[in-house]
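Yeah, one chain of the complex is gone here, protein chain that is, but the others are all in their spots.
In order of appearance the chains are A and B, and numbering begins at 1 in each one.
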Amino acid sequence: MPDQTFLDSTELVLNMGPQHPSTHGVLRVILKLDGEKVLGTECIIGYLHRGVEKIAENRTYAQFNPYVDRMDYVAAISNGLGYCLAVEKLLNVEAPPRAQAVRVILTELNRIASHLLWLGTHALDIGAITPVFYCFREREEALKIFEKYCGARLTTHAFRIGGLLYETYDGFEQDIRDFCNMFIPKVDEYEELLTNNRIWVARLKNVGVLNADECKEYGVTGPVLRAAGVKWDLRKAQPYSGYEKYEFEIPTCQNGDTYDRYTVRMEEMRQSIRIMRQAVESIPEGPIMGKVGKVVKPAVGEAYVSIEAPKGELGYYIVSDGSTQPYRCRVRPPSFVNLQALDRMIHGGLIADVVAVIGTLDIVLGEVDR
Amino acid sequence: MADEQKPGGSQAPPPEGGGAPKPPAKPAGEAAKVTPKPAAPAPPPKPPAIMAATPWDSDLARELKERFGDRILQTATYLGQNFIVAKPDSAIPVLEYLKLEADFDYMVDITAVDWPKRAERFDVVYILYSFPRNERVRVKIYIPDGYKPETAVGVHLTANWLEREVFDMFGIEFAGHPDMRRILMPEEWQGYPLRKDYGIIQQDQRWVQENLGIESGQ
Partner (left out) sequence: MRKLLKKIFLVDLFQGLWVTFRNQNPKYIYTEQYPAERPKVAERYRGAPRLNINPDNGETLCISCNLCALACPETLIVVTSARSEVTKRKELITFTYDTSRCMFCGLCEDACPVDALELTQDFEMATYTREGQIWDRQMLEEGPKPTQYKC
């Protein structure tokens, strides 16, 4: 070691966020740095805390439904599906097959929309500006389908407890088919832009590694877990809403680094298209609303239901006291739990990796803070 | 026990018609409307007022009973979902046992439920999942206000933030937690928002005035 007296530096504490574009919202990270090396991080969250769980206790079951869209607002439909499934579990009813098929199609479409937003912003963080325009162009097509189906683009309120409110519109199937056909070449295009790009590879390979054991220890789910080599997807492990009827693969990788998470998500979009194609060809006829009364009033009890949201396991733990309002509605947010692993992932990395790792975790602060 | 969830069985479902918008108003409104109820404790815990859970019969439940004896208060299942009720001080040994011997290697969530009328005011609920068994189980403990359950960080690292959130929202302190601070609310905030006696529009006026420079956040 050379003489350190001139080069010796003290630890630097750097504040990143909450108004920092690459923290994807209002995440504040306090970084402890030695030169460019990250020695430790601390996340300060809660800037977007709206008390969703408290609101739930003061609304009826049906009234709370639109609020869940506002947690993970880029995947509002997944949130709604999880909530509806949880209340349906408490009521012990199931949505009719037609409703389930439509739900699957829209949820997968929403997964694509969510992953597109992730890809665009993640690439933007790394320094590739082009993908964000292309991603938003394709995402727009998905949002248009949501708008046609339920009248809103982002916070959709698409599903109701017990099934669906809206029947599919004329040309819904064709729209989905068109989207599928249009989208597959687009994914290839993104891959052409990024997968082999030397800057992209250099910035992502071996950055933010989280292996399988650490993932389980931190409770990390979703693409992050699958990138570490664990072949686990709730759609396969504990199928809900008729996912057992469709054939699809669970994409996995081995290294658990940022590049693998990118690969996993790209492949997941292709698998979502595969599910949508199967589902749209086999939408059964029949009613779209299950046997649920006008006033939703589950028996006293509790249930925990979780689904595979684009970010990971999204769970709802609802306690009912037999009234029309949930006694307690706990949301298990995937982003919140995944964000906890941030410290582990960037420990010892460089400051530029922080941005890459926050991007790859695919957090939505609306869901972290609720 | 399950039938202790609603002490006295006096908590009838609130009257129909939208319900009261605020929970603090609820007990008062109820008491006014159902005045004859408290006088007659007779209809012993109304059947719909408790969770219709059935005993959970499985190898795991038997193993747990054998291992922990009377420290396991209940093993039950409701709607096909299993849960274990343990004594407050044995939650961590149970979690450890489940992780090491029964492969419940993924802690999904920690949360709490507030039952202000009950002697043991809070439920602390640990939701676990096992990758090899593809099975979920909930471990619950009933604790009185002020009781400090032991932290689960030593068993599952993910408990760190989840316990902080429970502390933030309910004021349940976990003994031995490495970093017991508020997580979502500002650190100086007074009060615990998810307790039932905290109104929905209630807020820490002083904090709002000092830090935001406005009269009220409403």
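The rule is short, and it goes like this: a residue touches a chain if its C-beta (ideal position, glycine included) is under 8 Å from a C-beta of that chain, and two chains touch if they have at least 3 such contacts.
Treat the numbers as computed from the prediction; the structure is a model and nothing was measured.
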Inset, instruction - For the chain that's not shown, point to the residue among A:V102, A:C150, A:C253 or A:I283 touching it. - result: A:C150
Legend entry - Given A:E192, A:E249 or A:E281, the one touching the chain that is not displayed: A:E192
Legend entry - Positions on chain A where the hidden chain makes contact: 59, 62-67, 70, 130, 134, 137, 140, 144, 147-152, 155, 157, 165-166, 169, 189, 192-194, 196-198
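Going forward, only the chains that are shown with their structure count from here on.
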Inset, instruction - Please work out the Cα centroid separation of chain A and chain B, and write it as a whole number of Å. - result: 27
Legend entry - Of all residues in chain B, those that touch chain A in their complex: 5-6, 11, 13-14, 16, 18-19, 21-23, 48-53, 78-79, 81, 105-109, 111, 113-114, 125, 127, 131, 134, 136, 138, 156-158, 160-162, 165, 169, 182-186, 193-194, 196, 198, 200
Inset, instruction - Can you check the complex and tell me which residues of chain A touch chain B? - result: 45-46, 49, 51, 53-55, 57-58, 60, 89-90, 92, 216-220, 230, 232, 237-238, 295, 297, 299-304, 306, 313, 315, 317, 319, 321-325, 327-328, 330, 332, 336-337, 340, 369-370
